[in-house]
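Left out: one protein chain. Kept in place: all the others.
Read from first to last, the chains carry the letters A, B and C; within each, the first residue is number 1.
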Amino acid sequence: MLHSILAQIPWKSPSVDYHAIAPEIILAGGICLIILVDLFTSETKKWITASLTGFVMLGALVPVLTLAVSDINVRSLFDGRYVVDEFALTLKALFLIAGYVVVLLSQNHVEEGDYYQGEYYTLLLASVAGMVMMASSRDLVSIFVSLEMLSIPGYMLAAWRKRDRKSNEAGIKYYLLGVFASAIMLYGMSLLYGVTNSTLLSDIGRELTVKGQFGGVQALAITFTLVGFAFKVSAVPFHSWAPDTYEGAPLPVTAFLSVASKAAGFVALVTLIYVGFPQAQDVWQPFLWVLAAITMTVGNLLALRQTNIVRMLAYSSISQGGFILMPLAVAGTGDAAGPALQSVVVYLIVYAAMNLGMFAVVIAASRTTRSGEISSFGGLFSYAPGLGVLMTIFLASLAGIPPLGGWIAKFTAFRAVLEAGGNWGYALAIIGAVNSVIAFGYYGSIMREIWMRPAPNGETSAVKTPSSLIAAMVITTTATIVFGVLPGAVLRFGDLADLTGAFGR
Amino acid sequence: MLAQEMTSEVVASSGWFLEHAWLIPVIPAIAFVLIIFFGKKMPMKGSELGVLSMLSSLVFSGGAAWQWIQRVNSVVDGAHEAVVEGAHHAAPYVQPVIHEWTWWQSGGFHFGIGQHIDGLALTLLVVVAFISSLVQIYSLEYLRGDRRYTHFFAALTLFSAGMLCMVLAPNMVQLILGWEIMGLCSFMLIGHWWEEEANSRAALKAFFTVRVGDMGLLIGTAILFFSANNWTQKNLGVSGFNISGLSAWAMSGEASHSALTWGAVALFIACIGKSGQFPLHTWLPDAMAGPTPVSSLLHSSTMVVAGVFLVARLYPIFWEGMKIGDTNINFIVLIGGITIVIAALLAFVQHDIKKVLAYSTVSQLGYMMMGLGAGAWLPAVFHIFTHAFFKACLFLSAGSVSHSGSHHSFDMKKDMGGLAKKMPITATTWIISTLALAGVFPLAGFFSKDEIIDNVGHNGYNAFMIVGLTGAFLTAAYMTRATYLTFFGEARGAAAGIHHDEHDEHAVVDTHTSHDTHVAVDPHDVHTDHGPHESPKLITVPLMILAALALTAGLSNATPFGESWERFKKYVEPGSEYVMVGSEMAPEHGAEVVEISAVSMSVTSEEEVAEEGCAVVAPEAGMVCYFPTISHAPFKWSKAALSLIIVAFGLVSSWLFCVQYYTRRNKRLVGLTERNKVLRGGYTFLWNKCYLDELYEKVIVHSIAHPIAKAAYWANQNILDGIVNGAGKVSRRVAGWVYRNIDQRVVDGAVNGSGAAARGTGGALRPVQSGKVNQYGALLFSAAAIGALILVIINT
Amino acid sequence: MDVLRESNWVLSVGTFLPLVGVIVMLFIPKADEQLHKLVALVTALATLGVGFFTLTQFDFDQAGKLQFFAETEWIKVISSNYTIGLDGMSLPLYFLSMVVTVLVMVYSWNHIPSPGNAKAFLILMLILQTGMAGTFVAQDLILFFVFFELVLLPMYFMIGVWGGEDRQYASLKFFLYTMFGSALMLVGFIALFYQARGVLPEGVEPSFSIPQLAEYGGLIGRSAQIWIFGGMFIGFAVKVPMFPFHTWLPDAHTQAPTQGSVILAAILLKLGTYGFVRIAIPILPEAAKEWAPWIGLLAVIGIIYGALGCLAQTDMKRLIAFSSVAHMGFVMLGISTLTPMGFNAAIFGMVAHGLITGMLFFVAGSVKDRYHTLEIARLGGMLKQMPRLGWILGFCAMASLGLPGLAGFWGEFPAILSAYSPAAGLSEVTFRVYMVIAALGTVLAAAYLLWLFQRIAFGEPKPEFAGESHDDHGHGEHSHDDHGSDIHDVNIFEWIAWTPFLLAIVVFGVYPQLMFKIIDPAVQVALKAFGG
Partner (left out) sequence: MLTTQFLLLGAVLFCIGVYGVLARKNAVMVLMSIELILNSVNINLLAFSVRHGSVDGNTFALYVIAIAAAEVGVGLAMVLLIYRNRRTIALDDLSEMKG
C-alpha cells in the first residue's frame, strides 16, 4: 500500500555529494554548537565562544582544501543549482579566512565592550555561511537565499552596540536600504523567471536570446537584478548606506562588511554576469561601465574631504569597489572575459588582505587614541613605530604602490580593461589611472599624520596590542607583501577560478 | 695649367721636441695641480713651481721651434732642387707635425686630442711661454706678501697651460677646451682681489661678455663639423673638427658656401668677444681691475690675441667664407678698422695709465684683425709676435711705476709726472716700447704694423690703409701724452711724495699688502716714507729683456732688407701648394717621406704667382691644399717714409702740445700772452708760440680730444657698456617676472588648482550624502529606474 | 668567462644586497645610532664592492650587448619575467647610484637631519638604493615599473619627515606628480604589450621583455605607437622633469634634506631620461619621430626657462634646483635629436649632472649647516671665512656651466652639436633653431652660476656672520668647533664624501672617452631603428 503510494509520487531524493557541501554543514553545526555553548557558559567564560568560532571557520576550511586537492574539480549538485568548482572553492576559502581574521579582530573589542558574545559570533558564523553558500549558488533561488542569509545577520551586527545611537542608526539605514534593494532585485528576478521559465542561471543564460534581439522586459529584469548586488558592493549611486553604516557599526563589523559582504556581492555579480547573462552584455556592460567610472571617482572625491578615518576608509572601499567593477564593465568584449574574471578574484583576495589589515591597525591604534579622527593618529610613528610602519604598508598597498599587493590587483584590472581594448576600454583605463592618483591624496594625508605630524596632546605612551590583533596583522601583512612581491602566488588562484563548472551538469 | 710637373721625394726632418710638443702644455698643467695641493707648504709658496714649469715649457718650445726650422729648410731646399732652375713656384707646403689620440667617440667616430705643430703654432708657443716666464718672475716681487700669493701663481700657470693647449690644438674641440680655460683664469685673475665688489663685477663682466661670443664658437664649430665631416672623413680620414681637415675642405671647391659663410661669421663673433673687438671690447678696460702682471700677460700680450689666432689658424675658412680674396669690404676688416680708430680715440681721455694701455691694446688688436681681414696674414701674425713684447713691457713698466713710483696709484694726472729722473730704467724701457708701439724705424712695431698697413693697401683695401695710417698717428699721439704725463713735466701727488687720501683706496685697488696682516715684512711700508724710487731687480730685469726685444724683434722679419731677412715668411707662413692626399694622414715617426709636387712655370714677378696656386684654380683629384695663396706687398721706402712721417708728426705734435698744455699752462704762459697783448710789437717768437698754443688748443684739444673722443667715450660708457650691463639687468628682471607670474601662478597654479578642484568637487558632492534614509532610497531607486529606462530604450 | 650569460647572479646581488642590511637594521634597537650608521655604511660599501666586481667582469668590447643577462619566471600568468641585464647605457648609472649611496652614507655620519632617528633614515636610503639599482638593470617593463615606483615612498618620507618648513606640501606634490605620470605610464606599458602581441611573428612568446619589444615594437601601427608613447612620455617627462611638469622639482629639492636632494638630483631624475633612451624611443621609433620635435621644443624651453628661474631666485638651494631643470633640458635636447651623438651626450650629461648638481647640493647643505640660512642676500665673503668650501663651490659652478675640461661640458657641447643635424626625417631648421637657443642657454647658465658665486663667495662677510670666523684660511678642516660658532671649513667627513665627486668631475672632463667608450656601442644598438 505504502509502496504503491510511494510509487505514484514521482519523487526520488536527489543524490547529495556530502563532501561537496561539507563546509556548509560544518558551519551550520558550528552555529548550533556555539548557541549551546553560549547557553551553558558563565559570563567570565564567554571567550570560549570566540575561540570556538575561530576553530569552526578553520574547520570548515579543511573540507575546502580536501575538495581542492580531490581530482574531481567540478561537483554539481541539485542538477546544477549548487556547483562546487575551483572558483567557488577559492572564494569559500577567502570568506572563511576573512571570517577568521574578523574573529581575531573582534575578540578583545567585543570582550571589552561587554556585548552579547555568543550571539555575536553566531551571527558572524551565519553570515559567513551565507557567503560560502553564495560562492556556489547557480540558481536565482539559492542566490536569493544565500544573499539574505549573509545580509540579515549583517543588519543585526551593524546595530550591535544597542545603546549607541549611532550604531542603531547604522543598523536601520543598512537594513531599510538593504531590504529595499533586495526587493527591487526580487522584482527583477521574478521578471527573469517570467521571460525564461527557469530559475537556473545556465538555463536563463541559454534562454535569453542571442545578443541584440531581446525586448525591454529582459533589459528591465537584468538591470533590477543587478541593482541588488550593486547595492551590496556599494557601487555609486547605490552606496549611500555604506559610509553611515561603516561609521556607526563596531569596527570589526565594519571590517567584515567592507570586505566579506562586499566580496559576496561581487561573487553573485560575477556568477550572474558570466553564467546568467553571457549574451546580454549590451545591457550590463554600459551599466557596469558607468557604475565603475562614477564609483571610483565619487568615492575618491568624497574621501578627500573626510576627517574621520573610518568614514574615509568607507569611501576608499567604495572607490576600490569601482576598481573591481572596472574589468567587469568590459568582460563581454573580445577575449577579455578570462582576464576580467581573474582580475576580479585577484582583486578581491588582495583587497581582503590589505583592508582587513588596515582595520586591524586602526583598531589597535584607536585603543589608545580613543578617537576615529585622522588627526588623532598624529605622530603615531614616533611612539608606536610598528603600527606606524604597518599602517603605512597597508595604505601604500591600497594606493597601489609596488611592491605591495595592491599594485598587482590594480595591474590585473588595468590589464583586463586594456585587453578588451577599444575606446571604452582605454577611456576606463585612463579614468582608473587618474583615480589611482587622486586616491593617494587621502592615503597620503594619513601617512602624513603618522610620520610628519606631532602627536596631539603629547600622547606618546607605547601602545599595547593584544595577541589576537597581532596575529591578524601578521596574517594580513604577510599576505599583502607576498602577493606584491610574488604575484604568481595570488594570480594562480585567479587562474583556477574559471567558471567552467557553472555550465557543466 | 701644369706646364710640366716633376715630383721628387724629399725627407722632411723631424725631431724629439717636435714630436713631443704636446708636453708643452702638460708641464704647466701638472705644475698647476702641484701648486694647488702643495703650494702653501712650499718655501716660496708654490711660485717656484710656476716659474720652473714656464721656463721648461719655454725650453721645449724653443727646441721645437729650432727643429721646425730644420724641417722647413730640408723641405724647401729639396723642393728647390726638385724644380727647374730659376723657376718660381708656390711656396712649398711643409707638413705640420700632427699627432692625435682618441679623446672621445660618438656614433663610431673617434675624436682626438693631440698636437698640430706648424710655424704659427710655434710662434705663439714661444711668445706665450716666454712672456709667461717673465711675468711670473716679475710677479715674484710685485705680489710679494699678497694674501692669495699661491692662488695667483696657480691661476697664472693654469692660464699658460690653457693657452698653450689651445695654440697646439689639432681640432676645434681641444681649441675650445683651451679657449674656455683661459676664460676661467681670466675670471679668477681679474677677480683676484674679490673683496672689492668692483673687481668681482669686472671679473664677471669679462667672463660673461666673452661667453656671449663663445656661443658663436660653439655654433660655428657645429656648423663646420657637420658640413665638413663627410668630406674630411672621405678624403683625409679625419673628423670634421680637425683643423687641417677643415682648411683643406674650405680650399677644395666642394665646400658649401653658405656653410662656410655662416661658420666663419659665427666663429668671428667668438673672436670679437675674446679679442675685445668693437663692440664687445668694453670688458677689456674693466679687466684692468686685475693685478698688473695679469693685465700684461692675459689682457695685452697673449690671451686677447686668441681671437686673432683663431682667425689665423682657420684662415682658409675665413678666406673663403668672407671672400677676403676679392677686395670688397668684409666683416673682419670692417670690425678691425672701426676698432682701431674708436679705441685709439678713447685712449686720449683716460687718466688711468693702465686704461690707456688697455685701449691701445684694443686698437692694436684691431690692426691685426684688419690685417687678417685684408689678406695680410703674415704681417698680422708678425704683429702678434712683436706686439706681445712691447705691450707686455709697457704694462710691466706701468706696474713698476705704480709699485715703486706712485704708491699703487695708476692715475697719471694725480700721482705721476717727472718720474723719469726717479726711475730711469723703467722710464727707458717704457719709452723704447712706446716708440716700438708707435712704429718708429727700426723698432719692432715698424716692421709689423707698417707691413700691415702696406699690405692692406696692396690688397686693394685702400680705405683701410688710410684708417691704418690715422690709427698710427693717433697711437703715436696718445702714447706720447701718456709718456709725458707719467715721466715728464713736474711731479704730482704720490710721485712728489705727497700723501693724499686716495692712497688707501688706490692701495686697495692694487696689491693688497696694506690690508694683509699675515705678512711678516711689508715692503711698501718701507718706501712710502721716502717717495718714488727705482724698482728692485726682479722687476727691472724682465723690463730690460722685454725692452731689448722691443728694439730687435722686428728684425726677425725685416722686409726692407730683402728676401733673406723674411724669416717669418719662410718659416711661419704655410705653403700654398697642392699636396697629394696619400701621404697625408700617415702617422709620422721621426722623419718621413712627403710627396712634393712642384708646379713649375716660367714666371718672374710675384704678382703673377698669385695667379696660380690654391684658391685660384680648383684642385684636381687627390690633391688638397691647406692655405690660400696670398700675395705680399713688395717693400717700398716711399710708402714706409710716408707712414714714418705721419708717426713722427704724431709724436712731435703731441709732445709739443703736452708741454704747452700740461706744463706751461700756468701763470708763466698766461702772463706771457697778456704781455704780448699789451705790447703789440716784436716777440714774434713768443707770438708764434702763442699762435702755436692756440693752434694746439683748437686743433687738438677742441677738435679731437673734446668733441670726438669725449663723445666716443660717452657713447662707449653709456650706450655699449649700457647694453652689456643692461642685458644682465633686463634678463634678471625678465627672469623675475617669468618666475613670479608664469611659474608660480600659471604652471604651478594649474597643478595646485587641479588639486583644489578635486577637493572642491568632493565638497560639492557631500550634501548628496544627507543622512536621510528616504533620500538614499530615492537616489537608489531613481538610479535603478533611470538606468533601466535607458537600457530598455537602447535595447529595443 | 662569457659574461653575456654567465655569472648572472651579480646584478641580483648588487640590487638586493641593501635589503639584507635593512633586515639586519630592523632588529637593532633604535637608540643605537652608531651601530645603525655602521651597518648601513657597511652594507652600502658591500654593495659598492659588488658594483666594482661587476665593473671588473664587464666585457667592455661588447658594451653594446646586455651582459650578466638573467631571465627567470616571475609572474607567469601575465607573461612578465624577472629579466635583468646590463649594457653600456645602464652601467654608468647603475654604478653611479651605488657610489652616490655610499658617499651619502658617509656624509650622514654626522649630518643626520632633524628630527634624528638615524634608523629610519638610513633604512629608507638603503631601500632607495635597491629601487634605483633595480630600475637600471630591469629588462622587463613590469619589473622596471616596480622598481621605478619603489623609489617613491622612501623619497616621499625622506622629504616629508626630514625636510624643511614646507616639507609636507613638497613631499605630497612630489608624490602625486610622479604617481600621476607612472599611472599613465603603466597604462602605456600594458597597451604596448597587447599591441605588440598583435604583430609578433609566429612562435614568439609575447612578453614584457624590453629587448624583445625593442625588436618588434617598430611593427606596431603608427597611431597606436603615438598614443602609447604619449602615455610613457608623461610618465618619464614628469620624472625628468620637463618644462610643464617641473614644478614639483624646486619644492622637493628645496625642502628635502641634503642627502635627499643629492640622491634626487644624482639618480632619481635620471630614471626619467633613462626611461626615454631605454624604453620609449627604441621600442616606438615611429612615434619617437613624431614626438621628437615637441620633446626638443620642451627641452629648449626648459633650458631658457630654468635659467630664468635661477636668475629670479633668492634661495641658494632653490636656484640649484632650477638649474637642474635647465641641465636636464640639455639632456632631453640630446635625446630628442635621436642621433647617436645626441644620445651619448644625453647619457654623459646624466652622469655629469648627477655628479655636479649632487655636489652643489652637498655644498648647499654644508652652507646651511654653517650659516643656518640659504638666503643669498645674507651670505657673502664665504671665501674669506671658508676658503676651501668657497673654492669647491666655485669649482662646481664652473663645472656646472659647462667648462671644457670638466664633466659638464661633455653633456652640453655634443648635445648642442647634435641638434645641428638631427636624425633623418626630423626638420633640420627646427632643430637648428633649438641649437641656437640652447647655446644661448649656456650663456645664461654662466650668468646665474657666476652671479651666485659672486654673491656668496666674493666680497666681505656680512656683519651678522663676520664675527664668527675663527680660523684663518689654511687649516680649516681641523677646526671642529665645540664652542660657539658653526662657521668652520670643510670637515673630514665632507672631505671623504666629496673627494670622489670632485675627482670624477675632473677625470671624466679630461678624458671623457672613459665613458663614451662604454656608452657609444650601446647607444648605436638602441638606435638601430633610426639607422643610427
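Basically, a contact is a pair of C-beta atoms (placed from the backbone, for glycine too) under 8 Å apart; a residue touches a chain by one contact, two chains touch by 3 or more.
Predicted model, so just to flag it, every value in this text is computed and none were measured.
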| item | value |
| --- | --- |
| Neighbouring displayed chains - absent chain, whole complex | A, B |
| Among A:Tyr100, A:Tyr155 or A:Phe359, the residue in touch with the chain that has been omitted | A:Tyr155 |
| Residue in contact with the excluded chain [from A:Val16, A:Cys32, A:Val62 or A:Val141] | A:Val141 |
| Which residue of A:Thr53, A:Asn108 or A:Thr199 touches the chain not shown here | A:Thr199 |
| Residue of A:Glu247, A:Glu419 or A:Glu449 touching the missing chain in the full complex | A:Glu247 |
| Absent-chain contact - pick from A:Ala28, A:Val74 or A:Val179 | A:Val179 |
| Hidden partner interface residues of subunit A, rising order | 140-141, 144-145, 148, 152, 155-156, 159, 162-163, 165-166, 168-173, 175-176, 179-180, 183-184, 186-187, 189-191, 193-194, 197-199, 243-244, 247-248, 305, 311 |
| Hidden partner chain, residues of subunit B it touches | 766-767, 769-774, 777-778, 781 |
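Definition applied: only the chains that are shown with their structure count from here on.
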| item | value |
| --- | --- |
| Chain whose Cα mean lies nearest the overall Cα mean | C |
| Farthest chain relative to subunit B (centres taken as mean CA coordinates) | A |
| Rounded Å distance between subunit A and subunit B, as computed from the means of their C-alpha atoms | 81 |
| Chain centre separation (subunit B, subunit C; CA means) in Å | 39 |
| For subunit A, residues contacting two or more additional chains | 441 |
| Touching two or more other chains - residues of subunit B | 755 |
| Of all residues in subunit A, those that touch subunit B in their complex | 172-173, 176-177, 180-181, 184, 212, 214-216, 218-220, 222-224, 227, 231, 237-238, 240-241, 243-244, 282-283, 286-287, 290, 298, 300-305, 438, 441 |
| Interfacial residue positions of subunit C with respect to subunit A in the complex | 30, 73-78, 120, 142, 145-146, 149-150, 152-153, 156-157, 160-161, 167-168, 171-172, 175-176, 179-180, 183-184, 186-187, 190-191, 194 |
| Subunit C contact footprint on subunit B (complex, rising order) | 40, 102-108, 147, 173, 176-177, 179-181, 184, 187, 191, 194-195, 197, 200-201, 203-204, 207-208, 211-212, 214-215, 218-219, 221-223, 225-226, 518, 728, 731-732, 734-736, 738-740, 743, 747-748, 751, 755 |
